[in-house]
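Supplied in structure tokens, the structure appears directly below.
The complex appears here minus one protein chain, its other protein chains still in place.
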Amino acid sequence: MHSTQNAESPESKNNRLDKEIPSSVKVISEPLDPWQEITTFQSEYLTQGEFGATATFVGTMRDFNEGDDVTGMTLEHYPGMTEKQLQEIIHEAQHQWTLNGVLIVHRVGPLLPGDPIVIVACWSAHRADAFEACRQLMEALKSRIPFWKKETLSDESDRWVEKNTDGYTS
Amino acid sequence: MHSTQNAESPESKNNRLDKEIPSSVKVISEPLDPWQEITTFQSEYLTQGEFGATATFVGTMRDFNEGDDVTGMTLEHYPGMTEKQLQEIIHEAQHQWTLNGVLIVHRVGPLLPGDPIVIVACWSAHRADAFEACRQLMEALKSRIPFWKKETLSDESDRWVEKNTDGYTS
Amino acid sequence: MGIKVKCFASMREYLDLSEREIAIDGITTVADVWRCVAGDKPMPENTLCAVNQTQADTEFNVSAGDEVAFFPPVTGG
Partner (left out) sequence: MGIKVKCFASMREYLDLSEREIAIDGITTVADVWRCVAGDKPMPENTLCAVNQTQADTEFNVSAGDEVAFFPPVTGG
């Protein structure tokens, strides 16, 4: 079936799942342009007219966390397990909802405030499926996929972020 | 406060709300580029680092509805009431969730399958607010804002769409 | 100053009326506005009414200068 490679970076991974719906998971160390990724995926894998709903989430690095100013961040991951588990959560989602396509891209390496960290995009005929799958994939990503953030604070000290939260406060 | 004008089309409306968060509602008769609209709004009204979450919905014209092939569509609206009620649902959302910005753009006039019809984008510090506000705004738009669709079928007959549904089947 | 009446979508076709100014004489409620522009035609089930671009029911009182609109359930998005 389809298989794509991201040639720009040795850290890049791009795995096209051999399943009933088009999906792509990428872990990249270069800057992430969410809308470019979405546009490219859509034109490459989806057919005009078949989908009516696209729900998208973009996570962006903030310049504050837990009351402190944050000046930088380094994102580490577990190469291999990351891609395997991302494919697993997409597999779960496509059995729970009727989807035309799923795209997940996550950045690793050093980041600055304002940099996009992650995008999740879901295409469906109907809006409920797209919305719910997108939300559920983000929650699954934040609780189960092996990424870790180390923050640099304004006094140049750094610290590992210890846990993700319920989405209301971090 | 801020006020923007869309100079490209006499049908265009672009109202910047004079409230605590940046927001924009536009009704346009020219083709809608969702990612361009989002990028432009974000760079114009939002500050890098202050938001961590962007939830976006794009509604796109399908080539099928209620079991029939659909070859075209014309979207009518109630100029004036549309913009007033869009601002009202944004007003409600920004009191229910903590948001950094809201953008709603809706297309009117003749459309073809694959054409984007509507975008709703919500920016927030945290993902739950962005996701929930985006979903709620789409539901409010579909149930309360005066837009009407007339579909053209493959035999060149046309019909008014009679009602919007719960999002699972249309 | 009278009342501006607007109809949209299938309602525009049903009444063959897009926009019309009517006199205020004899008009108290939205239902009176309907009778003035629709004559004997019954108001379809599910018809929505708006006064000055805010939804209102048929018993809502109207005044000179108001804009009254009739339209079917909305189907945007």
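We just call them A, B and C in the order they show up, numbering each chain from 1.
What we mean here is this: a residue touches a chain if its C-beta (ideal position, glycine included) is under 8 Å from a C-beta of that chain, and two chains touch if they have at least 3 such contacts.
None of the values given here were measured: they were computed from a predicted structure.
*Asks:* Let's see if you follow the contact definition: name the visible chains touching the chain that is missing.
*Replies:* A
*Asks:* In the full complex, which of A:28, A:90, A:118 or A:134 touches the chain missing from this view?
*Replies:* A:118
*Asks:* Tell me which of A:26, A:127 or A:142 is the one touching the absent chain.
*Replies:* Checking the options A:26, A:127 or A:142, the one contacting the hidden chain is A:142.
*Asks:* Counting contacts across the full complex, list the positions on chain A that touch the omitted chain.
*Replies:* These residues touch the chain not displayed: 59, 75-78, 80-81, 84-85, 106, 117-118, 138, 141-150, 160-164.
By our rule, only the chains that are shown with their structure count from here on.
*Asks:* When you take the mean of every protein CA atom shown, which chain's own CA mean is nearest to it?
*Replies:* Chain closest to the assembly's C-alpha mean: B.
*Asks:* Could you tell me the distance, in whole angstrom, between the mean C-alpha positions of chain B and chain C?
*Replies:* One centre to the other, that is 26 Å.
*Asks:* Distance between chain A and chain B based on Cα centroids, please, to the nearest Å.
*Replies:* Centre-to-centre distance between chain A and chain B: 24 Å.
*Asks:* How big is the gap, in whole Å, between where the Cα atoms of chain A centre and where those of chain C centre?
*Replies:* So the centre of chain A lies 49 Å away from the centre of chain C.
*Asks:* Identify all positions of chain A at which a residue touches two or more other chains, and write them in rising order.
*Replies:* none
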